[in-house]
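Could you have a look at this structure, given as structure tokens, before my questions?
Some chains have been omitted; the remaining ones sit where they do in the full complex.
Which chain is which? They are A, B and C, in the order written, and residues in each are numbered from 1.
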Amino acid sequence: MALPKRLLEEKLKSFIEEDIGQGDLTTLSTVPSGVTAKAQILAKESGVIAGVEEAQILLESVDLKTKLFIKDGAKIKAGTVIMEILGDARTILMVERTLLNIVSRMSGIASETNKLIKKIESAGYTTKVASTRKTAPGLLYFDKKAVMIGGGDTHRLHLDDLILIKDNHLKIAGSIVNAIKNARQTASFTKKIEVEVTTSADAVKASKTGVDIVMLDNMTPNQIKETIKKLEVQKLRSKILIEVSGGITEENILDYAAAKPDIISLGAITASPRSLDISLDVVEVVLRK
Amino acid sequence: MALPKRLLEEKLKSFIEEDIGQGDLTTLSTVPSGVTAKAQILAKESGVIAGVEEAQILLESVDLKTKLFIKDGAKIKAGTVIMEILGDARTILMVERTLLNIVSRMSGIASETNKLIKKIESAGYTTKVASTRKTAPGLLYFDKKAVMIGGGDTHRLHLDDLILIKDNHLKIAGSIVNAIKNARQTASFTKKIEVEVTTSADAVKASKTGVDIVMLDNMTPNQIKETIKKLEVQKLRSKILIEVSGGITEENILDYAAAKPDIISLGAITASPRSLDISLDVVEVVLRK
Amino acid sequence: MALPKRLLEEKLKSFIEEDIGQGDLTTLSTVPSGVTAKAQILAKESGVIAGVEEAQILLESVDLKTKLFIKDGAKIKAGTVIMEILGDARTILMVERTLLNIVSRMSGIASETNKLIKKIESAGYTTKVASTRKTAPGLLYFDKKAVMIGGGDTHRLHLDDLILIKDNHLKIAGSIVNAIKNARQTASFTKKIEVEVTTSADAVKASKTGVDIVMLDNMTPNQIKETIKKLEVQKLRSKILIEVSGGITEENILDYAAAKPDIISLGAITASPRSLDISLDVVEVVLRK
């Protein structure tokens, strides 16, 4: 996931517009025109940095120069300078908050995602960590890209991507078997099909009917283990991927990993992210016209 | 802060569009057309609900009917039904996630804001709680409105609103006195002027030069107390409002309130909100054509 | 694939705006205001009708009433009335051409798609017919939906959907095996991976490395048959879907179907469609104010 610079610019500029209204009155009345300044983006706490590419595109799109010291995905300590900005002082101050809001949110998401992955890897498991569609409205691209930079799986990006049959669909469709069959018949051959189940019986039924992925929703680690065992007994395990979701937190994630699903997905990664503390500091006035 | 329905619709529909891509393939292949369903929005944890108005506008803008049980700002318990939705089943499922993402985020922000306010009020203080410009990009309206619903102060809404002179402005402008004078001269008579200071000497200097609000940035509660005392001695206290900001958390907020500033502002309210757990459940198929 | 009414309206209205400029001067100067008319959409040649849903949304979005006689996907004869329109005469005439341009193009695509499918089915084959990304710019939704209504497979909808490694990718990536491995490692578990090959050796290599779909590009029917045989010998055939593409026309499509690939895809369906001849006729002036 990465859009070319020229396609991302408009969205980034719309963020600045939202903040700026008819103009940054403070900057216009206290900072003279014609001043060239140097500023630094500084991480004030440790974490995995994301949003560097977006920051660079935003800055260049308003004619500021950038010098990167840190790449997206780097694990850094508090005090690290992420990038340097050179250009018109007024413009730097006008975009400062928007810029930081993007990088702080993305870095917060990447850091949390990465922490979960490291915890699972350290315990010797290979389960992947995935995000869900619980992103901030309008920020799908940024939230999903931050997950990817943190090492996570983006999961589906649109409702026209993967077919994922959930409880509300089943309440109306009735039978899980029919729902899967209908989906198989309607869907393009280019799509995978996933179904959400809450019992091991349904997991077996779904696997037999023919899906690519089974999501075990809101099951305990023990229920997950038993379900996987049943699938192995019936030689269905290797035909599908198993995703588990619901009620999983940083505290209990290893219990779920121990059940050996293929993927663990958590809504909180993008729905309740803690922003990383990042600041912009003017460090030098380079030129006054 | 509240935009008329017709002005908010487009933004809300753009959120659905971001999620839906070329169509919700799952719903189209498992839910027949012509089904009318009833669904409920259910709070799965307690908190202050926000986003009800936005949810209603979103739902009505795609021709679904709503029945509200809870108003914005209500403090509710887990298990409370917030609203009922009646209409085309496919449409309900297509907008479900976007709808929940809005209400969960806004309710999370309102709940956290309200918790801080209650804490201050319970301790007998009258200090206001305010948000900052650390909102999610593109979500200014939603984040600020959630703060307001939670009982907080929205602070400025655009950079063309209040004049707020911060450290980076001063680094370039040089003297705090000159910066204030320039701002006073340039700004419309309709604007207030605020300046951020880090020493009590600067607080006094700013108040004498003539500002409406002084922000004491990153001071300890003791430093704040001393600064306020100095201002009182010089008979400047009553001429200005005092805002404190920086390093304030749910844990230490009462220490700051005890110093008796007029306003305490916290970036975390909107920058690191925890979404409230809210779900949408189809409860009845009303009609099948 | 089907977007809810309210999400499609804006795009449809932008089509009218492109045509109308500052107003339909002819209608305004010859048709009095306040006239209510009835009009019919009439198929002037036989074919599979598509775009009825879009026509209805367009008409209702400008406050005209519609009565449908024909559903999307129906096979009709020349002279069939597809729908009736009732409402303000000026509005009917202002949107007439835009409306017809949509329905004619979509019906043309659906008809051609369906003709190919029927030809294959009549010959007793089960091969699917798919479209490609050779759609008219800006009309992806309409072109792909028309293919679907005609019975075809829409293939991928965005570049963020299926991973499809083509010749230009391989020219830069170098080895086909590495390209597939890199894709497998980077891609979300929700995506399928397809690779385009031009030799049976590469088809075998790709299948062994692990892809979901192999596209045999620009091969003759004989080469396709031999490739499939090799894959069967190596027990790889059942693990993958086989798509063939390149140089396939209405004339030679049965030769390709006889080679028994899973999917035949043709760019011409959407790149060179013949519009169906459809007209709008005012049939009655219902009311003059």
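As a convention for this text, contacts are C-beta pairs under 8 Å (C-beta built on N, C-alpha and C of every residue); 3 or more make two chains touch, one makes a residue touch a chain.
Just so it is clear, the model here is predicted, and its values are computed rather than measured.
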Number of copies constituting the complete assembly, 3 shown: 6
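Note that in this section only the chains that are shown with their structure count from here on.
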Central chain (by mean CA position): A
Relative to subunit A, chain with the most remote C-alpha centre: C
Same-residue or different-residue interface between subunit A and subunit B, half as cut-off: same
Most heavily contacting chain pair (counted by C-beta pairs in contact): A-B
Separation of subunit B from subunit C, taking each centre as the mean of its C-alpha atoms, in whole Å: 44
Mean-CA-position distance for subunit B and subunit A (Å): 23
Junction residues of subunit A - those touching two or more other chains: 157-158, 160-161, 191
Subunit A-facing residues of subunit B, complex: 14-15, 18-32, 35, 37, 39, 89, 92-94, 96-98, 100-102, 104-105, 108, 133-140, 142, 157-161, 163-166, 168-173, 179, 182-183, 185-187, 191, 267-268, 271-275, 280-282, 285
Subunit C to subunit A touching residues, read off their complex: 1, 128, 130, 153-158, 160-162, 188-192, 194, 213, 241, 243, 262-263
Residue numbers on subunit B that touch subunit C, as the complex places them: 13, 16-17, 20-23, 25, 28, 61-63, 90-91, 94-95
